[in-house]
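First, the structure itself, so that you have it in front of you.
Heads up, one of the protein chains got dropped from this complex, but the rest are sitting where they should.
Going in written order, the chains are labelled A and B, and every chain counts its residues from 1.
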Amino acid sequence: MPKFTRPNSLTDNHNHYCPGCTHGIIHRLIAEIMDEMDIQGETIGVCPVGCAVLAYDYFKCDMIQASHGRAPAVATGVKRAKPENLVFTYQGDGDLAAIGTAEIVHAAARGENITTIFVNNAIYGMTGGQMAPTTMPGQKTQTSPSGRDTALEGFPIRVCEMLATLDGVALAERVSVHDAKHVNATKKAIRKAFEIQKNKKGFSIIEILSTCPTNWGLTPNKAVDWLKSDLIPYYPLGVYQERSVR
Amino acid sequence: MSKTLMKGNEALAEAAIRAGCKCYFGYPITPQNEIGAYMSERIRKNGGVFLQAESEIGAINMVYGCSATGTRCMTSSSSPGVSLKAEGISYLAGADLPCVIVNVQRGGPGLGTIQPSQADYWQTTRAMGHGDLRLPVLAPYSVQEMVDMTAEAFKIAEEFRTPVMLLADGLLGQMMEPVSFNEIGGENKDDGQSSPNWAASGHKNKREKNIITSLFLDPIELETAINERFERFEELRAKYTRSESTNTDDADIIVTAYGSTARVIQSAMEMAREEGIKVGTFRPITLSPFPEKALKEATKSAKKVLVVEMSMGQMVDDVKSALEYKLPVEFFGRQGGFVPGPQEILEVIRRMK
Partner (left out) sequence: MKNLKQYLIAGFGGQGILFVGKLLANIGLISDKQVTWMPSYGPAMRGGTCNCSVCISDSLIGSPVVSEADVVIAMNGPSYDKFIGSVKKGGAAYIDSTLVDSKYDGDDITVHYVPATELAAENDLKGMANIIMLGKLIKESGLADSETVKKAIEASVSAKKANLLAANLRAIELGMNS
């Protein structure tokens, strides 16, 4: 019987994430893969502004903290200087799909040989629950108190579908971490992305549907239910692009 | 080696490569496009990286990532583009990352003009990003100095772990002058990728992980970091503050200017001397740290000081404050892309006599 232990690539710092938040699971998956592929020593992670801003305290690989939305540009600078290192960005929906839209689109279009872990929980977490570019129509947030009105606030962005149209994208896949089965699928997807990068095939993005019980105003269990009932239909899981760019 | 005619922008790019710059990230904007164009061919041939970013914001953040790995790198832009880089420059300063940033100034505000200007003095020396930060700023006044100071800027950046600004203008970028690369030598033997002990370049399971960040949520940590950074700037002040004085010993009037304007005041001084007016000139070469002591020294015999800039008057503040408001300081400036001519400066000098 294997013992459940902390992956070597995670530090023993207590993380700051809220109860029921799935960032911790995603961190763990990345760390497990670093261990399994034995790449901690060559990996450089770039963390965002948002809830995962302190991710550099949790991973044991070298880490760089980027300004809001710019992680793909920062990772580009890292990768161009150090093409043999494995480089990933870890970004939320506000960081990637609002303020950092230009950076992610162009990193993808260039086929930048990096991996983006995109955690989509349809809300700004760190700043206290404002409307995000991926907030659902009708979803109540601090800045859409009556629910997102698409006539006023427009529509959510489906990042994987959008990026999949770009020729530089080697892998665009949407997964979820709402139950054990999907957690396992998420791990497989991240591993695939890292392998694609190791084989220099091009840009890879794994979009992970994630929960934010605190800012959704739901219990952790109900948050998982809402992810299943509301987010997944709007953001269908699946592979949107898979090919070798080079 | 004999001298060759080169544009300031191209000479600067060549100098950067010879100084061991491995990666260049930029975005097109006039009047500095020759830097990117030159790099796109020459740095790649040299095994380095040229990348045209999606924006100036992209470019400065690529510099941030590249420098975080301990790789020698730079970006260049012109005034509106430098405004866009401001965020990234603040992060670079906050994370103690060395790099060289070139501003080939054009006129503003807004889109302004593509013609030369010196209206970014305040931005560059005072507010090049949010937060408490002081950047070293070098101001070349000839194509040769574009070369020499580029090499020096990399040296300072790495010695003091700070972004360094090279503040030029459209005139210096676009003009050709004879230039020699003898002083900075040939190709830098040091590969610019030495991965210093602080860099995030992959720990290879041989050391503790490195973190590059400008975030310090603990007030004590942030205060300590800022104090330490400012102490480093004081060391830099003691070691690298530079200026040039001409004919100041007997001068009644000291004319002061930096960058390309400092050339013109030399001509105006010669013309004034021919008329028997005792004029000397003072040229700050580092704008930050500002050469306060040297200016005081240069104005010992002076009764009046004239500051000439291609702006409404920005450096003039530093001149007044360096002189402790004890000497009358007048200002003459041109805007809109006009380079002040020696004749019009001479007329101001005559009036001041």
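The criterion applied here is as follows: a contact is a pair of C-beta atoms (placed from the backbone, for glycine too) under 8 Å apart; a residue touches a chain by one contact, two chains touch by 3 or more.
Keep in mind that what you see is a predicted model, and the values were worked out from it rather than measured.
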{"item": "Touched by the hidden chain, restricted to displayed chains", "value": "B"}
{"item": "Residue in contact with the excluded chain [from B:I114, B:I226, B:I277 or B:L327]", "value": "B:I114"}
{"item": "Residue of B:L5, B:L111 or B:M312 in touch with the missing chain, whole complex considered", "value": "B:L5"}
{"item": "Of B:A153, B:L171 or B:L295, the one touching the omitted chain in the full complex", "value": "B:L171"}
{"item": "Residue of B:V264, B:V307 or B:I349 in touch with the missing chain, whole complex considered", "value": "B:V264"}
{"item": "Residue numbers in subunit B that touch the chain omitted from display", "value": "3-5, 30-31, 114-115, 170-171, 174-178, 260, 263-268, 270-271, 339-342"}
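One rule holds for everything that comes next: only the chains that are shown with their structure count from here on.
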{"item": "Centre-of-Cα separation between subunit B and subunit A, whole angstrom", "value": "39"}
{"item": "List of subunit A residues in touch with subunit B within their complex", "value": "40-44, 46, 53-54, 56-57, 59-67, 70, 73-82, 85, 102-103, 105-106"}
{"item": "For the subunit B and subunit A complex, residues of the former touching the latter", "value": "22-23, 25, 49, 51, 53-55, 57-59, 61-69, 71, 73, 87-88, 91, 95, 193, 200-206, 209-215"}
